[in-house]
Structure formats: structure tokens, C-alpha cells
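Omission of a single protein chain aside, the complex is shown with its protein chains in their original locations.
The letters A and B name the chains in turn, as written, and every chain counts its residues from 1.
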Amino acid sequence: MPIITLTTDFGLEDEYVGVMKGIILGRAPAAEVIDLTHLIPPQDIKRAAILIQSAWKYFPARTIHIIVVDPGVGTRRQVILVKKQERLFLAPDNGILSLLGNDNSQAYAVTNKNLFLEKISNTFHGRDIFAPVAAALANGLSPAEVGPEIAFKHLIKLAWPEIVVNKREIRGEVVYVDHFGNLITNIHYKLLPPVFQQNLPEFNLRIKGHLIKKINICYKDGKEAKPMALFNSNNYLEISLKNGSAAQLLAGKCGDNVKICPTK
Amino acid sequence: MPIITLTTDFGLEDEYVGVMKGIILGRAPAAEVIDLTHLIPPQDIKRAAILIQSAWKYFPARTIHIIVVDPGVGTRRQVILVKKQERLFLAPDNGILSLLGNDNSQAYAVTNKNLFLEKISNTFHGRDIFAPVAAALANGLSPAEVGPEIAFKHLIKLAWPEIVVNKREIRGEVVYVDHFGNLITNIHYKLLPPVFQQNLPEFNLRIKGHLIKKINICYKDGKEAKPMALFNSNNYLEISLKNGSAAQLLAGKCGDNVKICPTK
Partner (left out) sequence: MPIITLTTDFGLEDEYVGVMKGIILGRAPAAEVIDLTHLIPPQDIKRAAILIQSAWKYFPARTIHIIVVDPGVGTRRQVILVKKQERLFLAPDNGILSLLGNDNSQAYAVTNKNLFLEKISNTFHGRDIFAPVAAALANGLSPAEVGPEIAFKHLIKLAWPEIVVNKREIRGEVVYVDHFGNLITNIHYKLLPPVFQQNLPEFNLRIKGHLIKKINICYKDGKEAKPMALFNSNNYLEISLKNGSAAQLLAGKCGDNVKICPTK
């Protein structure tokens, strides 16, 4: 039986998540339902896109990932199923899957109403569409049976914050703040030009008026009350604080600029 | 193996929920334990009553629902087991099940101490009574073995906020605020008198000084920064805000009045 993961902005105080699980397990009793998170900030499609891209590859083949951050619920926006490297992704077509990459992915419009609950509300497709369709897929339904195949390239894509990389500077921004108050940027290790990669030459990293001159290896290397930079476990540059929250110290948030320049 | 759901006010930072699961799974290893929520506001029996009433019907027959919001723990309040439409509900007798309806329900006082942990504390019956009794039921114990049958009508009932419905007005109130800041009222679609149902005639809906003149179909139909009304996925009237929190905009909370009047 495949794993079904859930990523939503539903929060944990209401019955919304539990109801989805009730429907899934009523129809696919042997499925294993795993919460990725239900604390995506309400309507924050970009945060959900980053999270699923960081998480999916750690789940085994045949996993079904449901992602429901869906401000357009009840409108004519499509529900889509994407198949990529033996995993399935079920989501509204609002850009939430736009970081998955398009290598050999197949996409389908989820239109087969026989799979849905009998009455479809205009506010809770997690319950009425996503849960029962995922259960059917867990039970062995072939992706093509959810509806017509569509071109992956026609799916809605998020505008993504630009990264400037040249010999004089790297410019990116904070794309999310994690639970620890780490400021995670969109600067991936691979983006560093050779001048930065060779033994990490001297540089000035500036964020919100703070100057950082070193990439640390681990959190404990930092100094108390001084922000540090390191590459996180997904190889993105993050600004952190030893035993504290960089977000709090710097009043840092999504969209803050980060700039790295070699010192000569 | 049946599903066991948990609804509590225990929060997520302590070991309380995990300990209940340890006891359940130690005794009924094949049970599937599903969290509905552990974020019922402390001691808020009314919120728990609404939540379980919204959720139970989406779980399959044989599900065992444990609901522990229990300010009377350690006193002589009863623990009860209710059987309704092939589902079981295990809860303190404090009104928490009073929205389930009483059609053909059977009720039992949970008194069979052989089912409990050996030592019963006065502060944590979730661990000492609810978890082991649910495990025994999951293992096939018949409801009658938990203790004597009692009359459903003698169970404690919550006082419920009054709804006024007549040709000139519908008056209800906000009964809870969800994670998105939606203000959920006790006005069910079915309560609308014919004058309101026929093609939704013109009306004035007033809440906290705001005037709303339309029922929207979905969230996206709203206008930014203007509260809207719609019927939610359980068919109750809610006041919402497109891409925001109506609770925040209106400083809305439980108990706020909502009044709908036809314009002529």
C-alpha cells in the first residue's frame, strides 16, 4: 500500500485534516497517511511549493503527495495529477508544483466525477475531491483514469524571485523562515561561481545591515547573538543564530535581500 | 481493525497525546489512531461538541471516537460510551456529545474497572480510562461490557445558542472561529425560510456593524478587505475574508450576533 502525504494550510485546530483522513482510510484502509505540514501560512502557495520540493524525494516510489493550498477552490481552476519518477502529486493547478521540474513528468486534469464525493462543496475540495481521488489511486487506479492527459508545460508556474549571479556578486533573497527562525534563501550552493567555490575566498555577505564574512559548518560554530551563514541540509544558504532565532534578531522575513560580494 | 480518533484539549507540546497512543497500541497493535485535533481551547466543551458532530460521519463504520475535554476529571462525573450508526463515542458525560442527535443511539456508563489501568489518577483519565477502554473495544469487546446501559436522554446536554427564524429575520451567532479566521455561525442552510431560499432575495446581513448584501459561492468571489458571507462545507453560514482573516478584520469572536433581514 502506498504512503499518502498531506501538505495543507488547514491548521491543526479544526476537523478539516481529520475528515480527509477519514475519507481516505474509509476507502483505502491499508493506506499510510503522513502529515508533511498543515501549517503552510494561509493561501501561501509559494511556501507550499518550496516545501514539497524539499520533501518528496525522501519518500519511496509510489507515494502519493496531496498538496492543498487552494485559494481558488470553487472557481474553474483545475485539479491536477502529476506523475514524476514513480511518485504522484495531486494539487490545484495554481503553481504549487512549479518547482518540481518537468523532466519526464506526466500531467492529468482530474475531471472524473465518479471518483469524487457525491456532493461537491465550493470550499472544501480536500474532502470532496483530493481525498477520494488519492484513495482510488492508492487502491491501484491508473493515473490516466482520473482524466485527460495535459501538457506539463501548460500548468501554471509561479513567478520565482530572481537570483543574480556574476563574478562581482550574488544577489538572492529569503524565501522562507523555518521553525527555528532560520532565514532560508534561494541561493543554492551550485549557484556559487568558481570564484566563490575555490576555498571560499574572502567575501562580504550583507543582510539587513548585518555583515557576515564566513560560511560556518554547523550551528555550534556560531557566536551567541551574532548572525551566521551556512548551507543547510538542502544545500541552500541560510542565515542562522546559535541557540536563537535569526528571524527575531534581524527582524528577518520572506523577501529580505541577501548580497554576497568578494572582498577584492 | 477499527480506526480510533482522538479529540482533546491536550495541546501538542506535552507527552499526553503520545502516552494515550502508547497505551492503545500496546493493547491493540493493529489499531489505526487518527488525531482529529488536540487544540480544542482548554475546557471548551462546546467547541469539541461542534467539531465531533462535523467530523464523525466522514469516518467508516466501526470507528471509535475518543473525545476528552474534561474539566471534571477526578470528580464523580460519568464516563460514557455512545453507539450511534455503528460508530462508538467515548467521552466524559459533560455535554460533549449533545449535538450527535439521539436517533436510535445507545448509551453506557463506563464502569468496568477491569478495563482501566491499575492505578487511576485524578487528573489524566485519557491515559487511565479512555485509552485502555478504546483499545479493548478495538479488540472486539462488546459495548455492553463496559458497564450498564443508561438512557441516552439522561446524558448531560449543552445549552445551545438560540436561533430566531421568522419571516422578518434570522438571528444567530458565531459559534466558533476556524484556523483561517472564518466566523462560523449556527445558521444552517435548512433554517432559511422560503422567503430567503427562493432565489436568494435581497437582504441585509449585519455582523459587528458591517453590512453584507449577498451570499457568495466561493472565497475567490470576495473582494479584498471586505467581509463576505457564504455557506461552508457543512452548510452553515460563515463570514469570511478573501485572502485574509475575517476574525481579524472584524475583531470577531464566538458569541457575536449575526442578523439577516429581507430588504422588504
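Everything that follows uses one rule, which is that a contact is a pair of C-beta atoms (placed from the backbone, for glycine too) under 8 Å apart; a residue touches a chain by one contact, two chains touch by 3 or more.
Owing to the predicted nature of the structure, the values given are computational and were not obtained by experimental measurement.
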Looking beyond the chains shown, say which of B:Ile4, B:Ile23 or B:Ile50 touches the absent one.
B:Ile23
For the chain left off this view, which of A:Ala151, A:Ile217 or A:Ala251 is in contact with it?
A:Ile217
Even though one chain is hidden, which residues of chain A still touch it in the full complex?
3, 5, 12, 32, 34-40, 51-52, 54-55, 58-60, 63, 178-180, 217-221, 230, 232-233, 242-243, 245
Residues of chain B in contact with the chain that isn't shown?
9-19, 21-23, 25-26, 29, 42-43, 71-75, 121-124, 127-128
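As a working rule, only the chains that are shown with their structure count from here on.
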Could you give the separation in Å between the centres of chain A and chain B, each centre being the mean of its C-alpha atoms?
31
